[in-house]
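Provided herewith is a single structure, encoded as structure tokens, for subsequent inquiry.
Only a single protein chain was left out; the remaining protein chains are all shown in position.
Every chain is named by a letter (A and B) in the order it is written, and numbering of its residues begins at 1.
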Amino acid sequence: MFEKIKKLIEKAGWPRIIIGLFLLSLFFIAPFVGIKVSTSISDTIVRFAMNAVLVLSLVPMVQSGCGLNFGMQLGVIAGLIGAITSIELGITGLAGFLVAIVIAIPFAAILGFLYGLLLNRVKGDEMVVATYVGFSSVAFMSMMWLLLPYKSPNMIWGYGGEGLRTTISVEGYWLGVLNDFLSIKVGNFFFPTGTIIFFGLMALIIWIFFKTKLGTAMTAAGSNPVYARAAGVNVDRMRVLSVVISTIVAAIGILVYEQSFGFIQLYMAPLLMAFPAVAALLLGGASVSKASMGNVIVGTFLFQGILTMTPSVMNNIIKSDMSEVIRIIVSNGMIVYALTRRMKVRT
Amino acid sequence: MKDQSLTRAKSPLARFVISNAVPILFIVLLIFAIPLSGFSTDYLINEIITRLGRNSFLVISLLIPVMAGMGLNFGIVLGAMAGQIGLIFMLDWGVVGIPGILLAMLIGTPIAILLGLLAGTILNRAKGREMVTSMILGFFINGIYQLTILYGMGSLIPITSNKILLPRGYGVRNALDLISVRKVLDNMWSINISNISIPLGVFSIIIGLCIFVYWFTKTKLGQDMRAVGQDMQVAATAGINVDRTRTLSIIISTVLACFGQIIFLQNIGTINTYNSHDQVGTFAIAALLIGGASVVKATIPNVFIGITLFHLTFIVAPRAGKELLGQAQIGEFFRVFVSYGIIAISLALYAWRRQVEKETERRQAKAAIKAAIEDKAEG
Partner (left out) sequence: MKRNIIRLALVIVLIVLGLCLYVLGKEHKIFVDNRDIVINGTELKSTNPFIVYVDNVDLEEVGKGKRKVAYSPGPWHTVKAIEKLPDGTTREFVKKFTLSPKDTAIINLPALVSEKDGWLKIEGE
């Protein structure tokens, strides 16, 4: 009996158990400090739906051996371009959302392709190069947002200013198109059915992909490049493909996020967006070289749960906002933990 | 292969340009940007001298881990946090002037040693991924620092002055005034050469540090670090305790960063308790790289050239951006882009070169084996 429990703990990993128990305890304490559990669960689910696709975008690159995608910002930028172009064209509702996706995909594909070529040249150090490529691209686009010739009055600085505003509202365009689709609202409890379905579809597509011959080849390229090459797999091409897929999914992911959040955030806002996503994936049990759908779902739920519950519960107990600090500690702690795990030697 | 031809360029001039490509690129950029920005030479020279005095210590603290093969120590932010804690106590106890600075350093040192020990141990468990790990570790410890400063100070940790604490009784204010120690090191000994004031006090400290670093590389520990940096396996067989040497390099770097941050803050005159240390790692590393250093080789000239070029770009970019494109904001983003971009490019170049070397090694090994087999077959 104890052996079984011990095995389970080893498989799940101590950090996940600790955080899972922490989250559960927060849910227990909530009613006692005046927080409605129904609102909390509902908030957690909404936030889960919002972020899940972004976390999902990390999976292909992990599987193909490119490591954790700290350069997710490239995909986010493609998504942002899609979003503002869609608003510039004035298209509303679900159509607007889909147009945004359609515009974002080519940008994401091109950026992903170049990014993938770069990563192939820096095998072994992908993560740190990715981080700074991601940072510099956000800074570069910050310059671009000021210069690009967008005209829609909803997006530009008022009073004859130049350049796009920092935050652009999507209200009136495609706010909540997925969230509200077939949604369930019972009192305070809101279930964003549309977004969950959308995520489910994307996760299904990715899952099926990895079961195909191409997907298996990608996984092989990641877990054992030498063997893969011997078996006739073009490792380099698999890696670039994985980066392209990851970037495209990230672009879609930021659009899903925006339709729920309600705003498009430009300039330096995307700078640190990769980290919470990476932390969530790792929290779900993934490692630097292996990630599954289960990791995405569990990890995003736990992570968003902490982010939702901690402010409300802790603030009522300690009467001050500890959430930001907790978020920094939890997410970065997870990443450090994952980075210090022994990795099988890759040749 | 393209890379091999690059490193075997015939003329010494071509070789010089390639190996110093980054600083040269920046000098060219600045030749255009400085006149565009409209700043006077006097102003620029004064600013650069100030910034050299302010930042050199911090950037020099990066040198030793590079020597020991740990790459660029993004974890110097840990040392900066230790230094800030030292300053907070100094302010709380009301000690001023040079004794104050020395006391802050004295308090910060044990904290820096502990953090350096932690960092070194963690980095040893992440061999091959030191740079990412030190970067994320920096964020993580920042979280712990914020927790301590925001909740621990005044409650668990005995700080009492209400100039430091928030009105609610615990937690430190977000801006602390360092007027009591402002520029004490600068003013200790300073001379003026026609309009330009040179704080010799700080510079003598920096020169002292340079001498220390130079002397250190000649000691046994320094040589050990060099050996570990070259090749961990060979060093281990030579009897060097690789893990301990690596950890020591990080500890030294963290302690130096602690002092460096104190020197930095005494010049600025204010501590932004929650932010001052944020960009320490990025700016110091960007400066070092702009000065021509790489992930495996960093020298003292890299430090000074790098700080000069980096900060000139920093000062000049917003105005130049305004003249060129009509918006000063572009210049501001440009300098952020430059800081991150230079790190990205340097890291990419280094990683690329490393990969090429590995592949060349492998190919040579394969060829050697093939030749040996053929020899045997003939023989």
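Miscellaneous remarks
Going forward, a residue touches a chain if its C-beta (ideal position, glycine included) is under 8 Å from a C-beta of that chain, and two chains touch if they have at least 3 such contacts.
Values in this document were obtained by computation on a predicted structure and should not be read as measured data.
One chain is not depicted; across the entire complex it touches B. The residue from B:100, B:143 or B:321 that touches the chain not shown here is B:100. Residues of chain B that touch the chain left out of view are 93-100, 102-103, 106-107, 180.
Just so it is clear, only the chains that are shown with their structure count from here on.
A straight line joining the Cα centres of chain A and chain B is 31 Å long. Contacts from chain B toward chain A in the complex involve residues 122, 125-126, 128-129, 131-133, 135-137, 139-140, 142-144, 146-147, 150-151, 168, 325-327, 329-330, 333-334, 336-337, 340-341, 343-344, 347-348, 350-352, 354-355.
The part of chain A that touches chain B in the complex is made up of residues 70, 118, 121-125, 127-129, 131-133, 135-136, 139-140, 142-143, 146-147, 162-163, 267-268, 275, 318, 320, 322, 324-326, 328-329, 332-333, 335-336, 339-340, 342.
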